[in-house]
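Report on the following structure.
Omission of a single protein chain aside, the complex is shown with its protein chains in their original locations.
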Amino acid sequence: MARSISRRRQIVVTLLAWAIGLAIFFPILWTILTSFKTEAEAIASPPSLFMFDWTLENYGEVQERSNYFRHFSNSVIISLGSTLLGLLIAIPAAWSMAFVPAKRTKDILMWMLSTKMLPPVGVLIPIYLLFRDTGLLDTRTGLVIVLTLVNLPIIIWMLFTYFREIPGEILEASRMDGAQLWDEIIYVLTPMAIPGIASTLLLNVILAWNEAFWTLNLTAAKAAPLTAFIASYSSPEGLFYAKLSAASTMAIAPILILGWFSQKQLVRGLTFGAVK
Amino acid sequence: MATTHSRVAARFMLSPAVLLLLAWMIVPLSMTIYFSFLRYNLLNPAIDAWAGWSNYEYFLTDPAFFAALTNTLLLVGGVLLITIIGGTLLALLLDQPIWGQGIVRILVLAPFFVMPTVSALVWKNMFMNPVNGLFAHAAKALGLQPFDFLAHAPLFSIILIVAWQWLPFAALILLTALQSMDQEQMDASEMDGAGPFSRFFYLVLPHLSRAITVVVLIQTIFLLSIFAEILVTTNGGPGYASTNITYLVYAQSLLQFDVGGGSAGGIIAVILANIVAIFLMRMIGKNLEA
Partner (left out) sequence: MNYFTRALMGASALSLLATGAMAEKITIATVNNGDMVRMQKLTDDFTAKNPGIELEWVTLEENILRQRVTTDIATKGGQYDVMTIGTYEVPIWAKQDWLVSLNDLPASYDMDDLLPAIRGGLTVGGELYAAPFYGESSMVMYRKDLMEKAGLEMPDAPTWDFIGKAARAMTDKDNEIYGVCLRGKAGWGENMALLTATANSFGAKWFDMDWKPQFDGDAWKNTLNFYIDLMNDAGPPGASSNGFNENLSLFQSGKCGMWIDATVAASFVTNPKDSQVADKVGFALAPDNGLGKRGNWLWAWSLAIPAGTQKQDAAKKFVEWATSKEYLALVAENEGWANVPPGTRTSLYENPEYAKIPFAKMTLDSINSADPNNPTVDPVPYVGVQFVAIPEFQGIATSVGQQFSAALAGTVSVDDALASAQSLTEREMKRAGYIK
């Protein structure tokens, strides 16, 4: 009896969850589908979900117009570069805050987060001038530096909350064994921290990939990532839903696929200390 | 507990991050403060005289300023409300035993990966457009007049778009928190005859409070500087209906190319953001105490 109730309940819950999941995903699905339509079909009324003549011509046209692969590789280099550099700076910082807490640790952490509240537009001109004088305009190096700094507070915080979950006794024990600081980090801490580091890495690659203010304003041609690629489609002339969809799909597909494949890792560490 | 040695080492390890962020904050900020006291227009570089407080006065007396302030708060508040309520419900749902949970979770997570520019473009053109958008098609199929979202409910439309992007984030964190709940306690209270609602309010919600705090904090940081979505969909209009502070600063510095006024606006935005931050920390600081 109880079994059948819970079975019926599972069916209802499953249907509900799937309906909501599909509804949330629908805009993305619709974009992907539209990218395979002709422009006329893209705005046809009533629209058809699957029954249309599938075509690849939009992708061809987008590729002909803009160098997708260069934008793509810039995006990869910039988001990965800034994340790795960020981790390099953040891991020691988060480690020290988590395991050698001082009176001011919490204040420092909150101050770091507050630097993220600086509205980027307000400081664009100063940064632009600095970049001009240092020759960093339109370079991937420049963007890596800026995005590292922009995301550093989030990286530190995420790592800090994750490190804090690691029981201190383990470190005590290793210290008793006379382990040095670096040994402690490399042999004891790191293995335990890998999930947290992995999910921090993933989250920050996503954030850096999608960052659209600095990447657009500090680049021209050489270092322009996919955010600049999409900016050239934001309002092209004439019927453009299908082409816009193709460009959109090309811009989000890599990160979407990465996100899906690494979903487990991402979720595992994405707690920001929310779990007690 | 910690030795002096490790304390020194800790300082040493913390300092690069602190110094870098300090530089990142101070260098542009002091340049911005300096500019905010100049009459400095990019298109008229010949004039750069000391302006005193006039840039601040000018920005604060802008007829759009007050509207922008309210819109900023509405935008942040609206998105937080939707994502936290929706996220909690979604987390509760996903916490149930369902078939294909992994796939559902993938579907729900997806909007978080989408570039803000892309999601704004897609929503604006393919859904909210009153002639060719999908909502218009649906309305017509039902015999209704299509609703012009971006003209008649611009701020709400933007809240909707942004909430769609952040809902997965909230749901995910809340779900992780939910999964760490003590199942025995839940079972026990069920035995005691507590209904699902009282269980939710007396057991689940208190357990989630920490996670909700985290969601509020992180989202607020990002939501205060929402910009791309507004630029792509409404350009802050009609009128000032969807202008927020960040957009106003943008208009001043990159439409007017008024660096002086824009810098003053930027400083005002920083001050406002810090006020919000202080409130936030006060409110939730307790929750985050380790």
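Labels for the chains are A and B, by order of writing; each one numbers its residues from 1.
Just so it is clear, a residue touches a chain if its C-beta (ideal position, glycine included) is under 8 Å from a C-beta of that chain, and two chains touch if they have at least 3 such contacts.
Worth saying up front: this structure is predicted, and the values here are computed from it rather than measured.
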Omitted-chain contact residue, chosen from A:102, A:192 or A:231: A:231
Contacting the left-out chain in the complete assembly, out of A:9, A:132 or A:264: A:132
Per the touch definition above, residue among B:132, B:189 or B:209 touching the missing chain: B:132
Contact set of subunit B toward the excluded chain (per top definition): 41-46, 58, 63-64, 129-132, 136, 145-146, 148, 150-152, 234-241, 251-252, 254-258
Missing-chain contacts mapped onto subunit A: 39-40, 43, 64-66, 124-125, 128-129, 132-138, 216-217, 220-222, 224, 228, 231-240
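We adopt the following convention: only the chains that are shown with their structure count from here on.
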Distance between chain centroids, defined by C-alpha means - subunit A, subunit B (Å): 15
Residues of subunit A touching subunit B in the complex: 10, 13-14, 16-18, 20-22, 24-25, 27-28, 30-31, 34, 43, 45-47, 89-90, 92-93, 95-97, 99-100, 102, 108, 110, 112-127, 129-130, 149, 152-154, 156, 164, 181, 206, 209-210, 212-213, 226-227, 230-231, 233-234, 241, 244-245, 248, 251-252, 255-256, 259-260, 263, 267, 270-276
Subunit A-facing residues of subunit B, complex: 2, 5-7, 9-11, 13-14, 16-18, 20-21, 24-25, 27-29, 31-32, 35, 42, 90, 93-94, 96-119, 121-123, 125-127, 132, 134, 137, 140-141, 164, 167-168, 172-174, 176-177, 180, 210-211, 213-215, 217-218, 221, 224-225, 227-228, 232, 245-246, 249-250, 253-254, 259, 262-263, 265-267, 269-270, 273-274, 276-277, 281, 285, 288, 290
